[in-house]
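Apart from one protein chain that is not included, each protein chain of the complex appears where it belongs.
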Amino acid sequence: MVRVKEYFGNVWKTLATTWGGMRITGKYFLQKPITVQYPDERLPIPDRYRGIHYLEQEKCINCLACARACPIDCIEMEAIRHGKELEWVSFTLDYQKCMFCELCVYPCPKDCIHMGTEFALVTYDRSELNHDLLSFRGMSREARIRMKEAEEKKKAKEAAKAAKEAAEAADSKDEKGEG
Amino acid sequence: MSILAITLSAGSLLSGAAATELQGPVMGTPGAGGNFLTRLLEWLGPPQAVPTWAIALTSVLLGVAILVTMVSLIAMWSVWMERKVSGHMQCRFGPMYAGGWHGWAQTIADGVKLLLKEDLIPKGADRALFWIAPAIVLAGIFGALAALPLSYDWYFARMDLGVFTILALGSTTTIGVVMAGWASNSKWSLYGAMREAAQVIAYEIPLGISLLCPLMTLGTFSLIDASREQATLFGWDCGLGWAVFTNPFNIAAFVIFWIAALAETKRAPFDLPEAESELVAGFMTEYSGIRWSFFFMEEYAAMFLMSVVGAVFFFGGFETPLTALMRASGSDGTLLYSLVCFGTLVLKGFAGVFLMMWLRWTLPRVRIDQVMTMGYKYLTPLALLCVLLTATWEFARHLVMG
Partner (left out) sequence: MTDVQQHTPSIHLSGEEPRVLPNGEREFFFDVSTSDLEVNMGPQHPATHGVMRVLLRTDGELVTGAQPHLGYLHRCAEKIGENVEWLQYLPYTDRYDYLAAMNNNLGYSLAVESLMPDLEIPRRATLLRTICAELNRIASHLIAYGTYGLDIGAFTPFFYAFREREWIQALFEKICGARLTYSFIRIGGVFNDAPPGWLKEVAAFCDVFEEKWREYYDLLVTNHIFVMRTKDIGVISAEMAYDFGLTGPMLRGSGVDFDLRRDLPYMAYKEIWDAGAFRIPVGRGAQGTLGDCWDRFDVRVQEMMESIKIIRYCLEVIEEGEVIGDVPKVIKVPAGESYVGIENPRGELGHYVHSDGGKVAVRCRVRAPSFVNLAVLEDLMPGTLLADSVAIIGSTDIVVGETDR
């Protein structure tokens, strides 16, 4: 009797659980899908999304903190220092290596490197993945103006200093001459 | 070349069917309406003027053309339907772009892609067998479809043993599958082929036995007669005298038939020959391009075929209240009536295909020993029990109703 019970129990269980599963799939068949048609509609990207970096170059002081924090050394930067102003040569981020860990963002003292919401890194050539984050090369206009002003100030200062020295020298000469 | 092979094999099957049809009047079988191919030829000219062999040849060629179109259309529609059904069951859309409206042209695009793909034959493969296997698979299903009436007066051959022809020809696809598995020279393919052979042999039995129940209820093997039998419910011509309504044991028989049909057509939960998580792709592992699509077409055509057989013997075939109404209003025998019958059959067939898809996207796969257990220990005895009970019921019904 136990075997008979088990036999028909199996038949019943198979049919019942199959029907139970079919009810669930059937329920979702009649519901609206939850996916979106990607290129046409997109899900919102949150603010903290870790996508392709962007650099606020004005603020950057070429301190190499981000490059040092990077676990795979994919950030490289080069700038020539003219006093306080920077003449930018390059600031590259190699996306072949980058693993979007955001460790470069936290140590920045000027809070100038960020991760954006762009994520498409499709190229025809690998070398194109070595992104240059610079928006301008050399010096920015403001920096140039600031530098010019600083130079003029310096010149003026030097001129003043020279004039002063000359005056002092003349004074001492005069004193000598008089003496 | 494969196409040629299919044409030849299907043609030989069809010519047999057509020959039966041509000899029909001679043999004394009343052909009600007759083969629609011969009728088409009659329309072209008086039959006396055309030699018999020409009629046979033309009807065979025409029949093959119709069958190829039919199989392609069924496969195209079913693949698209499968993708949409599975998509919606899984909370997604399925194809949405090709062709515009809900990706209706996706299968056409896929078909073109498959046609253009490189025709690969693996290095160690048995070339001849590898080459012929998909053709044999398709030929079997062509033959089975040739025995299927499309409407009450649209058929290639009026077969008195139609259901047996369909089951016999439908199961020849196994030969092709085993051939493909062996010829591929891949171990996964071999596993798939062995599983297919074991499974199909096991499930032929309950499939046949469970079909005996409605056959007893309806008293005929012919698909057209079977559907005509189901027009009357207790003497009332309402188009609802379906076998499942007139005899409760036919419901159980239908469940058994359906499970066996799933196993016959290699559909989940019995897709062991393919078993993509176990055998990579089973017997189709080494196939690509159009050859691969032949197996696919066979699968969907077989699904449709089994659904139609189920619909004809359990769910009334061409009969619905609509056809009963048309008969009552005297439009019996018109082209419209034929069309309605055809539409009813196609709808019922695809309803069955949908049920198969629903099951596929719900259930996990069974194991090979469980397939055997289920076939031999569960379905076969239960089918026999069904036959016994149906016979008793029919006997009692005849006693009571006379």
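Note that the chains take the letters A and B in the order they are written out, and that residue 1 is the start of every chain.
One rule holds for everything that comes next: a contact is a pair of C-beta atoms (placed from the backbone, for glycine too) under 8 Å apart; a residue touches a chain by one contact, two chains touch by 3 or more.
None of the values given here were measured: they were computed from a predicted structure.
The chain that is not displayed touches the following shown chains in the complete assembly: A, B. Touch with the chain omitted from the figure is made, among B:268, B:356 or B:379, by B:268. The hidden chain makes contact, of the residues B:58, B:72, B:90 or B:331, with B:90.
In the complete assembly, the contact with the undisplayed chain comes from B:363, out of B:177, B:297, B:363 or B:382.
Contact between chain A and the absent chain runs through residues 10, 13-14, 16-18, 20-21, 24-25, 28, 34, 43, 46-50, 69-71, 99-103, 106-107, 115. In the full complex, the hidden chain is touched by chain B at residues 86, 89-92, 124, 185-188, 190-191, 194-195, 268-269, 271-272, 275-280, 361-370.
We take it that only the chains that are shown with their structure count from here on.
Look at where the CA atoms of chain A average out and do the same for chain B: the two points lie 61 Å apart. Chain contact summary for the complex, chain A toward chain B: residues 7, 10-11, 15, 18, 21-22, 24-26, 28-29, 31, 33-35, 37.
Remark: chain B residues 85, 87-93, 96, 255, 358-359, 361-363, 378, 382 touch chain A in the complex.
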